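Of the protein chains in this complex, all but one are displayed in their positions.
Chain naming follows the written order as A and B, and within any one chain the residues start at number 1.
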Amino acid sequence: MKDRTLVQVALYAAIFAVLGLLPRFDLPFAAGVPITAQSMGAMLAGVMLGAWRGALAMVLLLFVVALGAPLLAGGRGGLGVFFTPSVGFIFGWIAVAFVAGWIMQALRRAPVFPAALIAAVIGGIVVMYAFGIAGMALVGGLTVMDATKACLIFIPGDAIKAVLVALIAQTVARGLPEALLSRNA
Amino acid sequence: MISLYLPQRTWLHAVPAGWKLLALALISLIAAPLDSLPFMAALMVAVLALYVSLGKAALAQIALLRPLWPLFLILLALHGWNGDILLGIVVLARILAMVLLANAVTMTTRMDAMMDAVEPLLGPLAWVGVAPRAVALAVALMIRLIPLLFALWEALNDSWRARTGKRGGWRLLAPFCIQTLRLSHHTAEALAARGGAPRRGRR
């Protein structure tokens, strides 16, 4: 592993943690709905770093959480979080970052905003909810249908986050094109 | 460093981290497929007894589960809707017992002891070209970066407010990403200047 890869992986794991610890954002269009910015971290890691590095950043984050650091939103952490019904979402972040990064690399020639939006929506919603619902069904002893019902209320928030991630990617591409490592790998 | 670790020593602190992890893994393997109310009730009582034996500070940590209540209510409601409230109670007891048990391990094990306990498991990573020492380095670097990124966010927020009078919120994320990437570039250079990240085949 190159020094730079190692630092970037650690960086996006840390960004994910910081997003969960920051005071709650006032997201546009969602006034009043409590949304933590944290799951944006998984989409961002994939969109910015690409598939492998983004996924590694999430693996590193989960590893440090398992070691006992309370880095998830609301100061949660430790081994306990891996036994909650949200465990599917938690492991899903690895897949979110990988898929978002992979799409970003595949759409390298497309304009940044639509590419990042597709990456964030497919990674951050389709993939994340597939994992999240599976976890909810397994740990909560629910049918897939019921588990889906239990998760649906979060989807609007994640849709907003996907749009924000695409906006951020576009702004970054204008400000410092080489920062979008998923595109120049 | 921020941690869920309880500084007051208890008897569970003295148990080696590897044993605690092994016990947790075994209990979760037994409990996962078992849908028996008596078993879950017994497990729940055992876990509560464990917390009592660990003292007040440990019992206070049960409050950490508060954010989970809404989810528990939804679970119970869905099971009730399907006419199997008993299964709902079993599932809930299992989740509660396992989360509390896992938290007890985290509360009584220092992060570095946990790292040492899992390090032998990282050995196989060397086959894919990742030195176990690089993992330790990445963990340390990430923990070190968190306060640094906070400070960077605060600085961006201040300069935003100095010119607009409002908090920057999500609008700061793009400049934040750009600046953190610049920071990571410098950090990687400084790491290389000291001989670089450990690679396979090096000590």
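Details
Everything below uses one rule, namely that a residue touches a chain if its C-beta (ideal position, glycine included) is under 8 Å from a C-beta of that chain, and two chains touch if they have at least 3 such contacts.
The working rule: contacts and distances are computed from a predicted model.
Of the candidates "Cobalt ABC transporter", "Cytochrome C oxidase subunit IV", "Xanthine dehydrogenase family protein molybdopterin-binding subunit" or "Acyl carrier protein", the chain left out of this view carries the UniProt protein name "Cobalt ABC transporter".
Within the whole complex, touches from the chain that is not shown fall on B.
Remark: the omitted chain is touched by one listed residue; of B:Leu22, B:Val52 or B:Ala190 this is B:Ala190. Not every partner is drawn; the one left out touches chain B at residues 1, 133, 137, 140-141, 143-144, 147-148, 151, 183, 186-187, 189-196, 203.
One rule holds for everything that comes next: only the chains that are shown with their structure count from here on.
Rounded to whole angstrom units, the spacing between the C-alpha centres of chain A and chain B is 17. Against chain A, in their complex, chain B makes its touches with residues 1-5, 24, 28, 35, 64, 67-68, 71, 74-75, 78-79, 81-82, 87-88, 90-91, 95, 98-103, 105-107, 109-111, 114-115, 118, 129-130, 134-135, 137-139, 141-143, 145-146, 149-150, 153, 167, 169-170, 173-178, 180-185, 187-188, 191-192, 196-197, 199.
Looking at the complex, you find that chain A touches chain B at residues 1-4, 6-11, 13-15, 17-18, 21-22, 25-28, 37, 40, 44, 48, 60-61, 63-64, 66-71, 74, 76-86, 139-143, 146, 149-150, 164, 167-168, 171-172, 175-176, 179.
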